[in-house]
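A single protein chain has been removed from this complex, and every other one stays in its place.
And then chain A:
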Amino acid sequence: MIVTESLSMRYPRVTALDRLSLDIGPGVTGLVGANGAGKSTLIKILLGLSPATEGRAAVLGLDVATSGAAIREQVGYMPEHDCLPPDVSATEFVVHMARMSGLPPAAARERTADTLRHVGLYEERYRPIGGYSTGMKQRVKLAQALVHDPRLVLLDEPTNGLDPVGRDEMLGLIRRIHTDFGISVLVTSHLLGELERTCDHVVVIDGGSLLRSSSTSDFTRITTTLAVEVTDSDEHPDGTAALRDKLTAAGITLHAGTEEGLPGAGHVLLLEAAGEETYDTVRDTVAGLGLGLVRMEQRRHHIAEVFRPGGADRGAERGVDQAADQAVGQVPDQVAGQGTDQSTEAQAR
């Protein structure tokens, strides 16, 4: 779908991309990088809008330097920033954008109705966009990227500014773009955690060069930190401490540090999940102590963890645990009566 060869983009004072070589296949691909890592620059080059300083890039087999217009005909783009005029309705706006992609008037109207329905906008699509919630606006932005039925869509930070529910819905929608619509997706984010649920493949770039490119399962392999929070009981006034002792006795490695700065941070235990059996051990231990399990969830990766020295080594070390990790979804739902939906949801990914 996308191939780049030692692609570089240098501005007078900054190097936005530094000899980036990528080969992205069909499916949902996540492009992760901190702000300023070169994500937007890469998208701009892939759309054939700014020539790279050196190197080559091809999208859908077309060279970006020479066939920009042909690429843009078959690619959809959803920008990160707000891009919607508030005084027109979603229908009017998307119809106009469909025509700007070259769809004849009748087809533009038909495709607009279809696309808005698929992204989940119904009656409200006839109202001016100015009155929409952030989630609805994101859907309109997505719709305008999909309305001309592209073969590939480039989504720049589609979950920005969404609440957790909206975020999940958007991620589900992105997944459907590939599974149901058959359109390949390149989605950028600075949160690796949210992409591992959605993407088949994740590419991490930093400072304009490739840091990692691997399938999502490789990334989740190193996501073995488990956060556990329990209640206190009369028998164990400090449930966390009691659990810590028991778990240490059971031979589970606990991380010394707790999460700082978060409410209730002192009550969250971070431990290494060596495999599926760890979940069972934690469940049984908590139940044995008669405590309530408030949550048990995999810690989401932030991009910084990929940079942390030893992160990759840890992944290699744990290669054997990969299969076990992928099975975490099967951990029993209810533990000690107080298991929350939140924890199981997080595991199910």
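Basically, contacts are C-beta pairs under 8 Å (C-beta built on N, C-alpha and C of every residue); 3 or more make two chains touch, one makes a residue touch a chain; residues count from 1.
As a convention for this text, contacts and distances are computed from a predicted model.
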Listed names "Phosphoribosylformylglycinamidine synthase subunit PurQ", "Protein translocase subunit SecD", "Membrane protein" or "Cytochrome c1", matching UniProt entry of the absent chain: "Membrane protein"
Among A:73, A:124 or A:232, the residue in touch with the chain that has been omitted: A:73
Omitted-chain contact residue, chosen from A:103, A:162, A:252 or A:294: A:103
Those residues of chain A which, in the complete complex, touch the missing chain: 40, 43-44, 47, 49-50, 69-70, 72-73, 75-77, 79, 81-88, 92, 96-97, 99-104, 107, 111, 114, 118, 144, 148-149, 180-182
